Each structure stands twice: as C-alpha cells, then as structure tokens.
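Only one protein chain is missing from this complex, and each of the others stays in its spot.
Here is chain A:
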Amino acid sequence: MIAIDRLRKSKNRTRILRDVSFEARPGRVTGFLGPNGAGKTSTLRVLLGLDRPESGTALVNGRPYASWPRPLTMVGAVLDGSGAHRARSARAHLRWVAASNGLPRGRVGEVLDLVGLAGDARKRAGRFSLGMSRRLGLATAMLGDPPILVLDEPVNGLDPAGIRWIRDFLRTSAAEGRTVLLSSHLMGELAEIADDVVVIDHGQVVAHGTVAEVTGEHRTLEDAFFALTAEAGRTWPA
C-alpha cells in the first residue's frame, strides 16, 4: 500500500507538485499518467526518499520509505535505467545491492534467471542495451522479493517484445498480490496494464479512479487524458 498525501515541492522557484494525493493498493496495477514534466518522476523520487518535499507525506505501508530498516524487502524501484555503474558486471552490481540489505547471495542468481539475464551475468553494465538495462533494473528491484513495486516509465524506448515482457511481468506481480505503481506518458500502453489510473498535470492530480471511471464518457483513456490535461490546448503540426 502506497499513500501519498498532499505533497508539495518547488524547484527553482517553480511549483512542481501541488498537493498531490493518491493511493496505490495491493493486488492492483496503478498507472501514474501525465505528460512529460507533469511531476510523475518528482513524486516517485519523494516517495523513495531521494528528494525532499516542502510539505505532505509519502508512506509505504504506513511509514516513510527511508524509515524501513531493510527497504528493499518492502519496495522494489526502477527509476529509468539500471543505475549500475558502467564498469561493473550485472552480477557484481546485484551482489553489493544484496549485501546492503542483508539478502542472501543466492538471490542474485535467482533474479538474473527471473529477468532472463543469467547468460549476461558477467557482462559489464555499460555494454548493456536499453532493454537489458531495464531488465537489470527489474532484477535489482526484485532482489528483496518486495510486496511493492515502483517503476518510472518502464516501457519507454523498449521494442514490442520488451514491452510485452514488462506487461506480463507486472500483471503477474499484481496477481501475486503485490502493489504495482508505474508512471507513463503512453496512454494506450497504460490502459492495457493498469487497473487504476491517477492522472497528473502541472503538478496536480486531475483524475483518479479505475480505468473505466477515468475514461468515463470518452471513447478511450487517451481521449479522456487529452480532455483532462493541458495537452488539449497544445497544437502540433499535422
């Protein structure tokens, strides 16, 4: 369970989060939808204790993320890319992460199998393709077998096979009872994966509910999205 309550944050004197509140529940995939720069990544960074809000709270099963003694057993997070140092092998990266949270070394092999990277364990992260980096990021997130997954734009830039793999992975995770929160600006994709949707625009939550509720009278989630956000007013050349 993730509970975000009235988060506020400014950067360079611009308000980037305006009282952002929503919840993500266990057993469901919650899609966090918004145009680029709407505040998705900022919200997730506050949730993970990377950035500090001016006010408001972001709780993970009732407590701030940073107060959990072995946080990787509570939340697995992927924020764009693997975060592995380019000179390190996938295995070396996973090993230090496992050690930091007192996780058994055996988990490293297990998560590499899980994401299909067992054959590339000795390869340096700097030589990984985008898809492989994403998989390594997911492997890192799954090390502590956490009940909660947080992913920022997980399908961005992936090929169709990669997108399909992530989609199945996240659906399975939710079916196992995990709380899955993922951000995206790809509406079609999100409509396929998510149970619930939170729409954010200019740092403000403009809609929140099941996919059906947010879609409402509109033909698709995409139509609803354009009606709800400022994207409607933006003109693109034909």
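Methods note: a contact is a pair of C-beta atoms (placed from the backbone, for glycine too) under 8 Å apart; a residue touches a chain by one contact, two chains touch by 3 or more; residues count from 1.
One rule holds in what follows: contacts and distances are computed from a predicted model.
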Among "ABC-2 type transport system permease protein", "Ketohydroxyglutarate aldolase", "Ser or Arg-related nuclear matrix protein" or "RNA polymerase sigma-70 factor", go ahead and choose the protein name stored in UniProt for the chain not displayed. "ABC-2 type transport system permease protein"
Could you tell which one of A:G34, A:P71 or A:G203 touches the chain left off the display? A:P71
Of the residues A:M1, A:A99 or A:A212, which one touches the chain left out of the display? A:A99
Sole residue of A:T140, A:T215 or A:T229 that reaches the chain not shown, by the stated touch rule: A:T140
Contacts of chain A with the absent chain, listed as residue ranges: 45, 48-52, 65-66, 68, 71-72, 75, 77, 79-88, 92-93, 95-97, 99-102, 125-126, 130, 133, 140, 157
